[in-house]
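One structure is given here, and the rest of the page talks about it.
With one protein chain held back, the other chains of the complex are shown just where they sit.
Labels run A, B and C following the written order; every chain starts at residue 1.
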Amino acid sequence: MLYFENDYCEGAHPAILQKLAETNFEKVPGYGTDPYCASAKAKICAACGCPDADVTFISGGTQTNAIVIASMLQRWQGVMAAATGHVAAHEAGAIEYTGHKVIALPAHEGKVSAADVRDWCATFYADANHDHMVFPGMVYISHPSEYGTLYTKAELEELHAVCQEYHMPLFMDGARLGYGLMAKGTDVTLQDIARLTDVFYIGGTKVGALCGEAVVFPHGAPAHFMTMVKQQGALLAKGRLMGLQFDVLFTDDLYTRISRNAIETADRLKEGLAAKGYRFYMESPTNQVFPILENSQLEALEPLAKFGFWEKYDDTHTVMRIATSWATRMEEIEQLIDLM
Amino acid sequence: MLYFENDYCEGAHPAILQKLAETNFEKVPGYGTDPYCASAKAKICAACGCPDADVTFISGGTQTNAIVIASMLQRWQGVMAAATGHVAAHEAGAIEYTGHKVIALPAHEGKVSAADVRDWCATFYADANHDHMVFPGMVYISHPSEYGTLYTKAELEELHAVCQEYHMPLFMDGARLGYGLMAKGTDVTLQDIARLTDVFYIGGTKVGALCGEAVVFPHGAPAHFMTMVKQQGALLAKGRLMGLQFDVLFTDDLYTRISRNAIETADRLKEGLAAKGYRFYMESPTNQVFPILENSQLEALEPLAKFGFWEKYDDTHTVMRIATSWATRMEEIEQLIDLM
Amino acid sequence: MLYFENDYCEGAHPAILQKLAETNFEKVPGYGTDPYCASAKAKICAACGCPDADVTFISGGTQTNAIVIASMLQRWQGVMAAATGHVAAHEAGAIEYTGHKVIALPAHEGKVSAADVRDWCATFYADANHDHMVFPGMVYISHPSEYGTLYTKAELEELHAVCQEYHMPLFMDGARLGYGLMAKGTDVTLQDIARLTDVFYIGGTKVGALCGEAVVFPHGAPAHFMTMVKQQGALLAKGRLMGLQFDVLFTDDLYTRISRNAIETADRLKEGLAAKGYRFYMESPTNQVFPILENSQLEALEPLAKFGFWEKYDDTHTVMRIATSWATRMEEIEQLIDLM
Partner (left out) sequence: MLYFENDYCEGAHPAILQKLAETNFEKVPGYGTDPYCASAKAKICAACGCPDADVTFISGGTQTNAIVIASMLQRWQGVMAAATGHVAAHEAGAIEYTGHKVIALPAHEGKVSAADVRDWCATFYADANHDHMVFPGMVYISHPSEYGTLYTKAELEELHAVCQEYHMPLFMDGARLGYGLMAKGTDVTLQDIARLTDVFYIGGTKVGALCGEAVVFPHGAPAHFMTMVKQQGALLAKGRLMGLQFDVLFTDDLYTRISRNAIETADRLKEGLAAKGYRFYMESPTNQVFPILENSQLEALEPLAKFGFWEKYDDTHTVMRIATSWATRMEEIEQLIDLM
């Protein structure tokens, strides 16, 4: 069975497991005050070109989104996001559970446009009754988006500008950030992201770690951020587990190198499927591939390969998601191409 | 430097790391639907004597408390807990953040008494205006308590009875459960706990795991529990990390065996310190030892041994906490006794 | 200055003030347990044809919406509403503040269609990952809608059916209910509403009262509803203020009679404006009239008549709202027609 259902089906990069084993009996303080967290933070700051950034490790993406958003918004504010954004659609109302509205904007292949943000804000502030409405307080984007698409540097500059204009932080969900950074043709670097956002995270769970996302506040975290992390239940006693993983990932460019593997395998897959005449639902430059399959063919593949269901295309076709990852081997890709 | 500041300063039991390495490249589904979670759940059900229990893995204690409590209480209810209970005192208001009051009861060496629960409830329901008050909706206890003390089976029976009488679930925080089960003189077994509570958790973070608590609902979880776990941000994509750890801990009695080590080392420490004339703040039968130290002596020890500050005793004395764990070596204990 | 900005610019029907004066020094118990509340409830039950309905009085509309929704939804559920619905757009996030998502559906002249509800629910339950999403838990409609439009009985039957099918309560915001019931051509009666919804409210603030909405649960209120009202801060000590007003409004059909006045004056206004060649943004059969005015004309009218701004129509035209009410005098209407 070839397994391509998602990009979190394996464990961790072996270098992480090795380091966990080597350091296992070192006694270190808890709650993220250990030397591995410190080392990882320093390496991440360096990689981002932000010596004074604040870095915090949180175990998963939904939790990170809920914590970042709820700690940065004022009570009367909501977060703007694409209607297809993870916080809008697939977090079981985690944002609303903290008391905040997700203001849904049109999704352009999963992305938010600066023009839509500006229009929405302009209309809002022009309304004489906007005191009776939810204020726009933050913009959430994901890069890569849930559709695998990427912002260009120019698009991020525009989003940054409109956020500055309306005094809103710009928050980038980077659950798959490595795959975005290594995509062919992207002009966006980690340093660009640190320069153009107010907070973003570097995904670990989907990029080589057992768990963990590194939240980076380039200009510093909100006051009492650690207490809010605790209040939302996300302060791990053994913070070393997080620190150590990111320390390994940010040593000798490991994060970059393993991310590139996902891109190379996805690109080879797209090439192979295109050569066989497959159509794609969307051009995605990262590690998610969205072929449109005939339902009969899908049924035939079921015992042989596992994909993720994306959506119904028409009565006889289905859009599937094939995800590669840091761990995908090229030979699996060739087998899959042969199979299809 | 001898390090006894807490029971979460090391990594994980080596068998866990080994299993993580062995299974690392197996591809398994996410969100707790993998075979390791299934296996761990089955073993835990067996150990609890509850074939139909519902078991869920959550990454840390505060999160577990907040999720269990917020998913079992009705909106008009609060949770009763000792004033010294973790949910009342040391979770940054995580319970209130979910909208619920923690109703503080007197702490008897960290424990809640059934008599206090009954009195409180009787007074509440006798009040003609109780519709204007927070209803008692659940009882939270920790076993061992934050002071290392334990309930007897008779005490649990009484708590169970009063909870039944007032139709409230009884919830046991077992962050250090292994150390409670292995304490000398306890008459409480895991099966007793499964019989006498409505929900409890088996702590992993402090008992051999990198992270993770196993929440057990002996009579089944609340409807849509998984969605509520997601809504509170605690559903890990790589659920295998949790499942696999508990699978190892519940294989060949590992959990029991490593818990016993903490007790044996703590008992030896208490014996050694008592022989040297030390007084203790509290008789604790588990892995936390609370000697009363002269401040001058404490200062002298500082460069040699690290303890946890507990509280000021008087102007010249301080109560310190010395914690042993699954990983403590007897030779460290002997060194510490020599030192003091 | 002719004032038509809204339908809450006057005080109360004089019969209410008179009754307040007559009963002022009677000593009655608090929190809604007084005889006036009891009498009003009985009259409302009779008017609704629901002898066993539960009736509660709450001081304003936003509060009522937030209380009803938050007391009927489960934690994992959101409320479906038209994107233009009051709860979605104009309550400063009051629903999200209670932890629940407002799921925005397309608005058809302010109304929700049963087909859209069914499609949304069908798509939701067909999604294998719906456990990671906000469950549809309730449907909110307003009748009249924020655009003054009305559901037909057939539309309510369909909404009722789809709500039954998906086990969701149907909630009708009747802030302007009297004006809906008295509109020409409507085939919906109060008894129909009581039969087809699970909860609705009879607006007082906009229909003759100083304040207050009567929430009706035809099949009984949720358990501990009164405590939830208290918890959300809405339980008035002097409940008599509410009870007495609704007692007067539901005596000798006063509510019906004064509602009819708003319709008759609005209808005369529409007729008069149409005769003068005015266009309307929307056909509204109730007490809100939406003429499209030239901006120059609007400017000229400003010192003479006060309307509500609705929205920009194009660069030279604006949609305004003219609201009549129980208190509007026909001579004011004639003056306004003359003026325009």
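By our rule, a residue touches a chain if its C-beta (ideal position, glycine included) is under 8 Å from a C-beta of that chain, and two chains touch if they have at least 3 such contacts.
A quick note: this is a predicted structure, and the numbers were derived from the prediction, not measured.
> Touched by the hidden chain, which of the shown chains?
A, B, C
> Thinking of the whole complex, not just what is shown, which of B:102, B:170, B:210 or B:289 touches the missing chain?
Hidden-chain contact among the options goes to B:102.
> Check the options C:82, C:215 or C:235 and report the residue that touches the missing chain.
Checking the options C:82, C:215 or C:235, the one contacting the hidden chain is C:235.
> Which residue among A:111, A:206 or A:230 touches the omitted chain?
Spelled out, the listed residue whose C-beta touches the missing chain is A:230.
> Provide the residue numbers of chain B that touch the chain removed from this figure.
Residue positions of chain B that touch the missing chain: 75-76, 78, 89-93, 96-102, 104, 128-129, 131-134, 309.
> Please give every residue of chain C in contact with the chain that is not shown.
Against the left-out chain, chain C lists 3, 5-6, 8-12, 14, 17, 20-21, 23-30, 59-67, 91-94, 97, 205-206, 210-211, 227-228, 230-238, 240-241, 327.
> Given the full complex, what residues of chain A touch the hidden partner chain?
70-71, 74-76, 99, 131-132, 135, 223-224, 226-228, 230-231, 235
Heads up, the rule we're going with is that only the chains that are shown with their structure count from here on.
> What chain lies closest to the overall centre, CA atoms only?
A
> Taking each chain's centre as its mean C-alpha position, how far apart are chain B and chain C in Å?
Distance between chain centres: 50 Å.
> With chain centres defined as C-alpha means, what is the inter-centre distance between chain A and chain B in Å?
Whole-Å distance between the two chain centres: 33.
> Considering chain C alone, which of its residues make contact with at least two other chains?
Residues 75-76, 99, 131-132.
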